[in-house]
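Only a single protein chain was left out; the remaining protein chains are all shown in position.
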Amino acid sequence: MLLREVEYAKPASVAEALSILAADDGARALAGGQTLINVMKARAASPDVLVDLNGLDELKGIELGGDGTLTIGAMATYTEIAGAAEARARPILGEVCLQIADVQVRNRGTIGGNVCSNDPTNHLPPLMCAVGAQMTIVSQSGERTVPASEFFLGVYLTAVGPGELLTKITVPAGKRDGFAAVTLGADGTCIANAAAGINGSVRIALGCVDAVPVVVEPASADEHAVREAVRAAGIEPPADVHASSEYRSHLAEVLAVRAARQAAERS
Amino acid sequence: MGVVASSKAITVTVNGVEYEREVEARKLLIHFIRDDLDLTGSHIGCDTGNCGACSVIVDGGLLKSCMLLAVQADGATIETVEGLSEDGTLTPLQQAFSDHHALQCGYCTPGMLMSATALLRANPSPSEAEIKKALQGNICRCTGYWNIFEAVKAVAR
Amino acid sequence: MSGSTTIAPDPVEILAPQKQWSGQSIPRKEDKRLTQGEGVFVDDVKRHGMGYLHFVRSPYGHAHITSIDVSKAEEIKGVYGTLTGEEVASLTDPFFQLATPPGAHLKDYALAVGKVRYVGEPVVAVVAETRDLARDASELVEVEYEPLEALVDARRALDDATPVLHDDAGSNLMWEGVYEWGDLDAAFAEADRIVKIKELHFHRFNSTPLECDGALVEYNRGTGQWTIHTNNQFPGFAAIMMGPAMRTGLDKLRFVTQDIGGGFGNKITSHPQLVACCLLARKLNRPVQWTEWRTDFHLSMSHGNERWFHDTEVAVKSDGTLLGFRTKALDDAGAWLRYEPLGGVIWAQVTPGMYKWRNIRLEFTQVATNKAPCSPNRGYSRMQHLWFTERMIDIVAHELELDPVDVRKRNYVKAEDMPYETPNGCVYDSGDYAQMLDLALELIGWEGIDERKNEARSRGKIVGVGIGSTLDSGTNNFGQSRLINPELQFSGNNEVATVKLDIFGEIVVTLGTTPQGQGHETTAAQVVADILGCPVDDVHVRAGHDSYWNSHAGFSGTYASQFAVTGLSAVKGATDMLAEQIKRLGSVILGGVPVEALELAEGTVRIKDNPEAALPFMACGAIINANNAGLPEDLDVTLNCRYVYRPPFEVPDVERKFGNLTLTYAAQIHAAVVEIDPETGHYEIVDYAAVDDCGLRIHPQIVEGQVMGATAQALGAAMHESFEYDGDGNLLTPNFYDYHVPHALDMPPLRTGYIESASPFTPLGTKGMGEGGGAGIHAVCAAVQDAMRGHGDAIVYDSWNPYARVWELLNKPEHARALVEVVSS
Partner (left out) sequence: MNVEGERTFAAPRATVWQVLNDPASMAKTMPGVESFDVHDDRRWTANVKIPLGLGGLKMKVDMEKTEERALEYAAMQIKGQGVGAMMNMRTTFDLGDAPGGGTAMKWTAEVKIAGPVGSMGQRVLQPIVNQQVQHVLGALDTQVQEALATQADKG
């Protein structure tokens, strides 16, 4: 509770948001706030200015393109994604969003906030990698697109630099996805998780085992190939009160297999 | 509009009453509701957004008011536990909580009631699984939840 | 019982009330306000001009404080003032210690003085105009530390190389005592098998009430009196700790409480923080408000006792008859003795568990470590010991390939043995454990468990089933404190209630208790209404506690499973007095009818044979309070009655460590079915049954609610909750991020059952209850161990079994196997 002093701005447009962000390198975008505000309660990190993105319609909305490409506004909440007819084009998205935390958090938390905070236990960073999402980042100097596999740089650190904003996430068509996790109690914090996409090539992303999702691309989705690929990745997961490094590595392998199996079972 | 400031005058409507206050940008909505508006029915049980004792309904959506700044609620319509019953008569849900002994110390109850209220509005006849899912964000340390599930079932159509 | 030197109390005659209200689950009086957000919890109390207190806390597990500079903080506009350890040490004396030396030598103050001994220990208090400002200013307090090596593993506490926390004590040993009853040598000589268990560990957790601690303290300069609005759940204890330390009389400390957001024992030892608030309220001459946040609570408040059991040996006959056991208990008290070393004897209330073995030796050693201080936590000290007892039973069954049900039934104290005197002189009042077990097994579907295991196997899962039997000893005989320190002048117990009939006929009840959701206002009204023969709605029970009312005594409070005995017996006593006075007044007003000819019914006192001749309570109240001219001089009636209930206790025999330590011994037997995913160690409780016996139940729904709540806490503790520290003394689970308490989706299907064996020793046949949930930990441990049969045969050696440990038990059983050995003799 009891945050440090902070300034607040509620821009009326993305352009305005960008200008405020550019003006002060201590400025941070405030999305759903379901992570950021808690970090500020702990006073572990303290932005100088909060730029509130809530209410910017440009960042909302979920659109399904003719080629099956999904475009999801960075400020789309988990509840909106789970409920949107368009999002069912890539069923895993809604399914995983419904496993995140609880109703209150899902009503406020956003896909953009989830990937930009990149807490190592978050669900969506590995999922975005597995489904081959593209992240659109804008700044006053223009727009760029970064593949999810290059988006995550560290805990609370992503390709979104000072003065930049993540505006939307584009997910290509596909249905054969899977997600598996061992959580602290039902729907709790992930101890380890894995997301798999086998649309064309096989891509599996491991969560909770490093500061960023670890992506492996086994030759096939069969158990042997997946286990081989995970071992080859040579992960050295952090140990914490819930899991030793060894146990986490083991979970990563088991969950990768389960996520791949779930993906393979979908048509 | 996008003016950068460390405090702001906001207007909120809580349980049908309109309030206008100057608030520091850093003030959490729960502190605003409890300390500034003296509506102490909503509680604080953690400092990490886990417990749900501060759950309120903002513009129709259930939220934890400890993960929202008061300034973000400018212009919003907020419902808290104090607004559930009129002239002291318990709502069917409040009555069911009492009938089924769904509260002991009563500290989590206001948040729990707001979550159950939001659920029943969206889904008047939830299954037990749906009830559990809807109450996942509210911690109770007294009851073990079983009687809370019973209370919600009792008012579910 | 012949030939025994029992000091059992004489059975009292149970005056069964008309059962009009008692025994019914009537609507709780508390619920109307609590469901409308109209309760008054401590953080809801506000005063004009109050300042908010924020504690600067130690970032180190163990360090010297080399300097403290509060000047930068005090310079800020809106900061009212600060308090440092040095000031505290000059203004107060150290808190009184219950221990004999070396623990007795501890110098424990409201704030750290010279040294910090755990992460989160309060070092400086800052008071400011707003909560936020107080925290801002506390960040400007400059404290220089010289870090010292931290002691986090109690097993190293007494090594020569280990740093000593308290130079005053000269050692990390806080208290030790040897408890031995019966003839150990004979028992082990008679044994066919001796089961040896190298090490068992009961982990550190607490009940994390959803509301943390807090206070609003006002100081009255004119009277020199403090009014302490707080959620402390044992004001009687807080007062005797605070008064001498603050060099003031207890009547200068007024404790006021209305609603408390859960306590579970964790809100007994907030007296250091309360002293800091009191000193600042006087220093700054303004009300001081303190609210503890979740992370503060986890870091610093009331952890449950962590306990190791080493070199355990169990003497068993080949048929599973248990003869006795010996063990060495090592208790980790944390950095200070705030209620300890009472945990060193409280366990002895249930020395043999529910079993008939008579030969027991337990060497108890309590040490200090650089962790948060331990204090009572639901099931206080008995939970640790009963877990150990149940572990012995299931490990013996596991190793000797006996049926855990059979071993229990063979060794349980039997119904016909009641009242049963344990080897250490406790008198189990009543009960039928075998019948409870049968009920639990039926509820859990024990019969079909094999099919269930096979079905699970076909899905790649492993199912295990386990039993946890536990005692919920209630109503302490504080005389047991003398087994810790013979010099202590505490014994017995008491509780107070007042009942009056007011001028307009209102029946007003005040209690000495500090309920935290146990529904005292409701159950007290039930007892009163039954005796006075009036509707329960006509009985007004004042909410909360105020030590300025005359309705509190030295042991007043709500703790240690006793309200149904101490609280309600006080209510009954006061109401019986009032009933008798109403009749005496009635006999005068109704023309000299003998009292025996009168009865109380329908809110009147009336002539039994002529109910028309009735005097309404309203008239009684009016006559005594406002219209009393002409009443006989010798009519000694006030209609305002105070009664102190004093349970029948003797001072225990300190030499033999022998005596009845609590008045009642409620029981719970639980059964759990777990389903394990062997690939990950992830498991779920898929079925659960809890059977309770707490004697006659005044309000069955409230009793069941206590069983359910304690069960949920046990399941959380067994699977997820633990206060884990790293090597430097940092708490790794300082809030609900990593300290996972059960949520709605975690709850298994639950079936509850009960039997009612009235206590022969209590006025209402009731037994204290509410702390029996530990059975859940025992049952889950037993179920996990059962699942290991044929899968490495690991024994469960820790009370905390998160997925990671279960995976290890399955995949690396060697460690667990190495802990146990069976010797034939």
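For this structure, a couple of remarks:
Here the chain labels run A, B and C in written order, and each chain numbers its own residues starting at 1.
In the analysis below, a residue touches a chain if its C-beta (ideal position, glycine included) is under 8 Å from a C-beta of that chain, and two chains touch if they have at least 3 such contacts.
What you are looking at is a predicted structure, and each value in this text was computed from that prediction instead of being measured.
Listed by label, the shown chains that the missing chain touches in the whole complex are A, C.
Remark: the omitted chain is touched by one listed residue; of C:Phe237, C:Tyr737 or C:Trp807 this is C:Tyr737.
One of C:Thr35, C:Thr92, C:Asn206 or C:Thr295 touches the chain omitted from the figure, and that residue is C:Thr295. Touching the missing chain, out of A:Thr158, A:Asn193 or A:Gln262, is residue A:Thr158. For chain A, the residues in touch with the chain missing from this view are 26, 28, 35-36, 39-40, 42-48, 116-121, 154-158, 189, 208, 210-211, 238-241. Although one chain is not shown, part of chain C still touches it, namely residues 59-60, 119, 139, 147, 295, 728, 730, 732, 734-735, 737-738.
One rule holds in what follows: only the chains that are shown with their structure count from here on.
Taking the mean of each chain's C-alpha atoms, the chain closest to the overall C-alpha centroid is C. Rounded to whole angstrom units, the spacing between the C-alpha centres of chain A and chain B is 28.
Chain centres here are Cα means. That of chain A falls 44 Å from that of chain C. Contact of a single residue of chain B with at least two other chains is seen at positions 24, 26-27, 31, 44, 47-48, 133, 136-138. Listed for chain A are residues 1-5, 42, 102, 186-187, each touching two or more other chains.
On the side of chain A, the complex with chain C involves touching residues 1-5, 42-43, 102, 182, 184-189, 191, 240-244, 247, 250-251, 254-255. The touching residues of chain C, counted against chain B in their complex, run 25, 27-28, 30-41, 43-44, 46, 131-132, 207-212, 259-264, 293-295, 516-519, 701-702, 704-705, 708-709, 711-713, 735-737, 741-745, 747, 750.
Residues of chain A that touch chain B in their complex: 1-12, 16-17, 20, 24, 30, 33-34, 37-38, 41-42, 49-50, 52, 54, 101-105, 107-108, 186-187.
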